[in-house]
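My questions will all concern the structure given below.
One protein chain is absent from this view; the other protein chains keep their places.
What follows is chain A.
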Amino acid sequence: MSVPRTALRTGIQLGLRTTLGAQSAKLSSHAIPRASIARQTLQARKAFHTTAPRPYKTIQEAKAKSKTGPFSWKAGLLFVLAGGGLIAYFRYEKQRLERQRIRDMSKGIGKPKVGGSFNLIDQDGKPFTEKDLLGKFSLVYFGFTHCPDICPEELDKMAEMIDMVKKDVGNVLLPVFITCDPARDTPDVNKQYLKEFHPDIIGLTGEYDEIKRTCKAYRVYFSTPPHVKPGQDYLVDHSIYFYLMDPEGDFVEAIGRNFTPKQAADLIESHIKDWTKPLRKD
């Protein structure tokens, strides 16, 4: 820090002298035009400006400035803000590209296809096809109403996800429950069952073969015990995933049991925010 300090000292002396010189010139002769005095001052200042940007008002100020050099708290703050901003931006972009990569995996030719056409019946007994899912994101879950513990847990989680997503990005997610047990899960059974979880969930059932076809399209495995008699009590084995589908009916991502509702909602929301095409909000 010794170099700038000496430079400053000479700078102050120089500045003092220049001002004095200019004043004496002004006093001694009125003939000298003002412009030339100004030019002289300017020239003198210019010579001085090469070492420091401006003369300091007080010695204390100069000393304070010389101690920190070019590093003021403002510069530091700017540095931290700009650096932090860049890091945050790169992180965000990295995550976005990663999500895009996952999405693109299921789009296009030669890619695994999850989902597809189906012809089922909703909880009010009305027909429901894959076309009814279009325009919104959909979260599809396969289960059965006589499920002992996993499905109810997962459906409770689903209800939490629905509320979080709805609160943050609006009514753009269609939650769907498709039964793997059409023999027992009639539209009315689905209706009574699902209303205990969330009023938004659409419950689908249908002919056994149609359910089987739908499960196959979604790559869902399920097995009903053979030769079930009517009224018999049995369990259905099935895979447990939430399938996030985009508004064009393409598979986006599978969400497993290891996700907490908050993590799942965050993931769904980021996919929704990435979506640039039209989105139904009714």
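Methods note: contacts are C-beta pairs under 8 Å (C-beta built on N, C-alpha and C of every residue); 3 or more make two chains touch, one makes a residue touch a chain; residues count from 1.
Note that contacts and distances are computed from a predicted model.
Out of "2-oxoisovalerate dehydrogenase subunit alpha", "Bacterial surface antigen (D15) domain-containing protein", "Cytochrome c oxidase, subunit VIb" or "Ras-related protein Rab-30", which one is the UniProt protein name for the chain not included here?
Looking only at the record, the undisplayed chain corresponds to "Cytochrome c oxidase, subunit VIb".
For the chain left out of this view, which of A:V114, A:L133, A:V165 or A:V189 touches it?
Missing-chain contact among the listed residues: A:V189.
Which residue numbers on chain A touch the omitted chain?
145-146, 148-149, 152, 184-186, 189, 192-193, 196, 229-235
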